[in-house]
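Omission of a single protein chain aside, the complex is shown with its protein chains in their original locations.
And now, chain A:
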């Protein structure tokens, strides 16, 4: 497609403008767009990703109404000293404890980036052993409820023994 302004160069910018409900589509080349003041930044310089991220991080109205809300800008990770506003600027955490200290503000951010905020993937084999067992335990308990509801008591009894053994294992692994 050629630029609709000069008709010479290929149109590289395609956008829709809605002014007072009036919708218009535009197809321009970079040069014409620049001349018409329609360009936001030169596309030759790539837009730094962390700016985009800090854009995302600026939506914290959602948590402002939360009872535990304190001004997030002044919130600080007590392990590494990073403040929330520094985090927003860099788009990077200072240490793994930042996740704990900024937990409240992070929830909507994770949802925005990943569409999700709960990890369901791999768990470390050694240090995650008790986490893994706990997950298994809650799964077994759910199945047990089903079996009871279905009145399959023989199965349920087997499950109950399994759950007991697992609970024992978990309390042992805690030492």
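Note that a residue touches a chain if its C-beta (ideal position, glycine included) is under 8 Å from a C-beta of that chain, and two chains touch if they have at least 3 such contacts; residues count from 1.
Throughout what follows, contacts and distances are computed from a predicted model.
Asks: Report the protein name recorded by UniProt for the chain absent from the figure; options are "Acetyl-coenzyme A carboxylase carboxyl transferase subunit alpha", "Septum site-determining protein MinD", "Protein-arginine kinase" or "Heme ABC transporter ATP-binding protein".
Replies: Listed in its UniProt record, the absent chain's protein name reads "Protein-arginine kinase".
Asks: In the full complex, which residues of chain A touch the absent chain?
Replies: 46, 49, 53, 79-80, 82, 90-96, 99, 106, 109-110, 113-128, 131
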